[in-house]
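The structure is given below, and queries will be raised subsequently.
One protein chain omitted, others in place.
Let's turn to chain A:
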Amino acid sequence: MKIALAGNPNSGKTTLFNALTGSNQYVGNWPGVTVEKKEGKLKENPKVIVQDLPGVYSLSPYSPEERIARNYLIQEHPDVILNIVDASNLERNLYLSTQLAELGIPMVIALNMMDVIENRNETIDVDALSNNLGIPVIEMSASKNKGTKEAAAAALKAALHQPVNCRVQFDPAIEEAIKKIESMIIEPVFKRWKAIRLLENDEYILERQNLSSEQLNHLEKVQKELEQKFDDEPEGIIADQRYSFIEKNLQNVYKKKKGFHLTISDKIDRIVTNRFLAIPIFMAVMAVVYYLSLNLVGTPATDFVNDVIVGEWLQGGMTSFFESVHASEPVISLVVDGIIGGLGAPFGFLPQMVMMFLCLSFLEDCGYMSRIAFIMDRIFRKLGLSGKSFISFMISTGCGIPGIMAARTIENEKERRMTMIVTTSMPCSAKLPIIAMIAGAISGVSASWQIAWATYMFGIVAIIISALVLRHTRWFAGETAPFIMELPSYHWPKVMNVLRQTWERCLHFIKKAGTILFACCVVTWFLSTYGITSQGLQMVDIQDSLLAKIGSSIAFLFAPLGWGNWQAAAASLSGFVAKEQIVSTMGVLVNVADDTGEVPELWSAIMVMFPNFLAAFSFLVFNLLDAPCLAAVSTLFKEMNSSKWSWMALGWQMFFAWSMALIVYQLGSLLFYGTFGIWTMIAVVILIIYIARMVKPYTDRKTASKNLVEAGA
């Protein structure tokens, strides 16, 4: 048996889901989209599957979440819908209930947050509500664990016995229209629901109903009549009717407190979203998140896992064990570097991930996350991003992997995808040695805070350019997400929710990203330690490895960037294992041992790879902006949940890095050395295309909505 859990965002759905299923949960993604999917088994009866649907305000066909919810309901046909309704926000929550009720699936309403209603000295007559709607209503305070068992029991009972009896009724003229349309539908399932959708011109349903042209004319006639009578289009009339129905049916049910009063939440918002204080407070909150996840826990714990647990204990221990039994070198290398190194990699990222998810779950659960979107929207919407993208970018300055995962908190799918594509342009901590090395090589002095600062600025500029250009490609053009968002009341997060969410997300990362990462690590280990020699395939130094061979075969691609030699190409390739690897690879290639990028001998030695400082700089630009390390790429593939989107993201990152390096090198050469050639022209063309794309954006949308206003007026 299947129970579908449906409700508005912030209605307490997660708390109820956790209470019902306990630890029997599976968290994944809905197929093909980046929307989280949760499924569990009922604690008391493991035969009952509880399916958590995405939190939605409506079953309209417009957002991916809404489409997922409605497709699940009509295609999977759950045995019962358990609809969570936030009693402290009754009218808007019941709006979704009126749509769910139309489906004709047995349904129970769990009226959550009854404790809030009591505290406000308000009353809701539950029996009267139940009677008005024709749906059983169970009182609940999920956060206090009151009524959750009763809600589940009522749902099970309804699934078995409830005669479907929807009392959501509209104006007689509309009911008559619905009857007329119902007569055109042959299948009896979801008849009323389909009829109302057809009335609303829902394209998804129109396509599937195969109406004859005669029927379509009839439908149009019915719609026209209603439009004239109600002076609105059908979609508007129906929304209007739903809210009127709710208002009418709450009159004898809900006793509100009269007059205006400030809630605690309002008082908090007076400060937190205050004109002058909002941005400083936001910056302070971000600083705390950054400090907790990257400084306090992230880097030290990650270094500890990587260097001590994996490096010293596991790898060191295994090496001495193998040496003591005189194992052959390839075996030691495979087990120690390939397998342990590969398996250890995802775990190295875990500590900072745990801390970051704890912070994010807290911010999400308490209600501050939506304030971030509110405060920062003005800046980010021009880039096709969400205010919440800022969190991803900030985390990415430490590590791109938690940065990509932080994008989970963004509701809109396009904004989420865009954030994941551009966020790794921020220089992560593993890129700092490369910056130090190239900056040292160019300037001859040790890299200092100025260079670090300049690189962050560069990262921000790169994100802006990348996002503005992408915004106008056909992947991101089209319907822009309307920013019409609820600011939920603040409340203390439930510890169990925060912990569980963190646990699920980390586990998911280990299971999904970890397996891809492991495979990638073993493959790159093989490529970088094996080479073809006169004796066949053998273990060799990195400069003779297959990786170097691949490097030299693709080196021609980098010739226009000023560094078409195999060493620089091979070093860039080695960066996909981990970005700091670029420095040690270059060190090996010029015989200077270094992995910090701070050794002066290395600086002068690597300059032989570059004809001039511009080439060295273009090398840096490329390696800062190109696709991130394999660990981050695995995460990207997992989070995008679509190989098409992932490959597109990688393709764009590579092309963007290449083109930016090209522009830097070619235009720089023109400026400093007066060189001009076919590549200079190509660089100019790309630059012009980028600028044209960047300038074009926002104007057409503005004029489009102006036209709408004028057309409507």
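Definition applied: a residue touches a chain if its C-beta (ideal position, glycine included) is under 8 Å from a C-beta of that chain, and two chains touch if they have at least 3 such contacts; residues count from 1.
Simple rule for what comes next: contacts and distances are computed from a predicted model.
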Looking at UniProt, which of "Ferrous iron transport protein A", "Elongation factor 4", "Acetyl-CoA decarbonylase/synthase complex subunit delta" or "NAD(P) transhydrogenase subunit beta" names the chain we cannot see?
"Ferrous iron transport protein A"
Where A:27, A:485 or A:592 are the choices, the one touching the absent chain is A:485
Decide which residue listed in A:91, A:175 or A:329 touches the omitted chain of the complex.
A:91
Touching the absent chain when the full complex is considered, from A:22, A:236, A:300 or A:651
A:236
Kindly note down the residues of chain A that lie in touch with the hidden chain.
57-58, 60, 62-63, 88-92, 95, 232-233, 235-236, 239-240, 243, 256, 260, 265, 269, 273-276, 278-279, 374-375, 377-379, 381, 479, 482-489, 702, 705-706, 708-709, 711-713
